[in-house]
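Left out: one protein chain. Kept in place: all the others.
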Amino acid sequence: MTEWLERHIPKMVLAPSFAAVLVFVYGFIAWTAWVSLTRSRLLPKYEIDGLIQYERLFNAPRWDTAMSNLFVFGTLFILISMVLGLMLAILLDQKIRTEGVLRTIYLYPMALSLIVTGTAWKWIMNPGLGLEAMVRGWGFESFTFDWVINPDKAIYAVVIAGVWQASGFVMALFLAGLRGVDGEIIKAAQVDGIPAWRIYTAIIIPSMAPIFLSAFIVLAHLAIKSFDLVIALTGGGPGYATDLPATYMYTMAFSRGDIGQAASSAMVMMGVVFAIIVPYLYSELRAKHD
Amino acid sequence: MKYTAFAAVSAVALACAAPAVAGPEAEVLHWWTSGGEAKSAAVLQQEFADNGGTWTDMPVAGGGGDAAMTALRARVLSGNAPTAVQLKGPAIQEWYEEGVLADISSVAEAEGWGDVLPGSIAEHMKCEGKWCAAPVNVHRVDWIWANAALLEANGIEMPQTWEDFNAAADKLMAAGITPLAHGGQAWQDATVFEAVALGFLGPEDFRKAFVELDMDTLKSEKMTAVFDQMRKMRGYVDANFPGRDWNLATSMVMNGEAAFQIMGDWAKGEFLAAGKEPGKDFLCASVPGDGFLYNVDSFAMFEVDGEDKQAGQDLLAKLIVGPKFQEVFNLNKGSIPARVDVKLDAFDTCAHLSAKDMGESADNGSLLPSYAHGMALRGAQAGAITDVVTAHFNSEMSSAEAVQMLADAVANSL
Partner (left out) sequence: MTDVTLAPAAAANSRNWSHFALRWTLFTLLGLFALFYLMPLFVMITTSLKSLEEIRTGSLIAFPREVTFDAWRTAWSEACTGIQCEGLRPYFWNSVVIAVPAVAISTMLGAANGYVIAQWRFRGANLVFSLMLFGCFIPFQVVLLPMARMLGLMGLAGSIPGLIFVHVTYGIGFTTLFFRNFYVTIPQDLVKAAKVDGAGFFRIFWSIFLPLSLPIIVVTVIWQFTQIWNDFLFGVSFSQAGTQPVTVALNNIVNSTTGVKEYNVDMAAAIIAALPTLLVYAVAGKYFIRGLTAGSVKG
């Protein structure tokens, strides 16, 4: 009896969480898939009506913009946040006396609600009010920083604000990782006279592979779900130049009473996530376990 | 937690100790949260309390009611609908079709709403012939606001036609003044667009295009002309307009950085809050062309159980359309009363103009719902049109392309 218990306790500990995920994530995905096949408007309906919502979706120019924005935004946002976060973590790990203050400064953007920081960024990046006007005021008349009002570049402005918000948390993750690295190995390497940068690239960073997985998942999830950021900074504009799938879906479901359409866009989003995450997960978990 | 809940309950209990055990109750979902609006709504709450009612406030601001509508859907699906909800335009009928709205005909008939509300506004409050919503106010959307000193300095009159407007704008451009203060957000683009459309299409075609979604009108030559004018308007706007909040655009007019702004009469609130006087510091006029675009706030009652709540709904509906609330609320809000028999002595000149125009428009059939503010069309169609309008305004798209895109988008949204 106790042996049986001992063997099954791990699974029993995991079971409630797993069950919750099955119902509240996968059950709801199935529900969404169903609704995406209906003509639901204001509230969900359950009579299946074929692939009409997907046809409408792929006929909408705005959806094309949203998807291509997701790729531009997602790639840059994940890459820059990751590099910046790792760099800050390593720099902060150099026995800095002011670490506590600096760490809080890098982290705090996460604490503030984007509803309002979006407004602050909007002002800073607006050429007439913010940075451009300020630098020009110092005498650099040709200084130009007008991404946020340029339909072709506005998405990069969103990347800046996104990186500003998320990179601090990535730094915290890496910092926790750095502090989890086994000191013995490093001591040994130092005794062998290996230069510090080699210790980082050859020993410390590779040993943090699982932390990279965490950081990647966190960032990818933020990229896919970026909603507040866009709403507060550009409202999807100029025009709908900075629309993202999440804002598209929300707009359809809740401001336009077009739930079927929103469900179909959600399914396409989930498909994209699946296509990106699953190969990555597969390689990560395999490498780790076999 | 327990303690605060208890404290809250006892506070409520104390507050309504006077009218004995239970009276009319209402949980009210609305998005009036800014100072002036909230104070106006508090007037309603006070009246409700004076009549023995208990008001539970459920405010959700944001996105012109989008956030409130999100909350509403979740509440309805969880079987916990609020008693009364701020709803407007065709959304009222959409919710009615879902079978969740209550019939308030008995109150409406007892109070004689049919006699005091303009016909086209009354129509918005009816679902399959029954009264299902109570109107609060009438915002006029097709206003043009101007800085009086700037116009005078440049020898410009308030424009009567779009040619006048273009001429005035060109003159201002030459003088180095931004002619039009504008915020590049989709709904603001749509607000300017519908003002232009009303002028160029005329009331009849406006109705065909934006109420009936008549394909021929949407694809007509006149519609191309509307987009041509929008391209001109784009030239009259300063370079930094994208993303600007409407109130910052209003500030530009106030501070003399720009001459005109096209915006609904909530802009008046900004002028007044800054201590500016209508007619002296700033001017208000309807945009060139006939007609009157209205944006009417209203409340719908949801099906709920319990006699207290149903009594609350009846009382609330009665008070909302009552003359006292209509006057006080609209004085605060910048709009005019929905009922036509309210005395306007306390209102300013802009409101008088609005009320006069509303009466005339109602008589000649040019009293029209605003598409940009969700009065004319259901969300999916209105949104599809706005997508095209804002895409055109923020790109180099030609008018012909825009018209084609408009027709496609409307067809795809049906």
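In order of appearance the chains are A and B, and numbering begins at 1 in each one.
The working rule: a contact is a pair of C-beta atoms (placed from the backbone, for glycine too) under 8 Å apart; a residue touches a chain by one contact, two chains touch by 3 or more.
Since the model is a prediction, treat every value here as computed from it, not as a measurement.
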Touched by the hidden chain, restricted to displayed chains: A, B
Touch criterion as defined above, residue of A:31, A:46, A:71 or A:140 at the omitted chain: A:31
Missing-chain contacts mapped onto subunit A: 6, 9-11, 13-14, 16-18, 20-22, 24-29, 31-32, 43-44, 88, 90-96, 100, 102-113, 115-117, 119-121, 123-124, 129-130, 133-134, 164, 168-169, 172-173, 175-184, 186-187, 190, 195-197, 199-200, 204, 207-208, 210-211, 213-214, 217-218, 220-221, 224-225, 227-228, 246, 249-250, 253-254, 259, 262-263, 266, 269-270, 273-274, 277-278, 281, 285, 288-289
Interface with the unshown chain - residue positions in subunit B: 1, 4-5, 8, 27, 30-39, 41-42, 45, 55-65, 67, 70-71, 73-75, 77-80, 82, 139, 245, 247, 251, 254-255, 264, 266, 269-270, 273-274, 333
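Here, only the chains that are shown with their structure count from here on.
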Distance from subunit B to subunit A - Cα centre to Cα centre, in angstrom: 36
Touch list for subunit A against partner subunit B, complex: 41-44, 56, 59-62, 122, 126-129, 146, 148-149, 151, 154, 231, 233-241, 251-252, 254-258, 261
Complex interface listing, subunit B residues touching subunit A: 63, 66, 69-70, 73, 76-77, 91, 94-95, 97-98, 184-186, 238-244, 378-380, 382-383, 387, 390-391, 393-395, 405, 408-409, 412-413
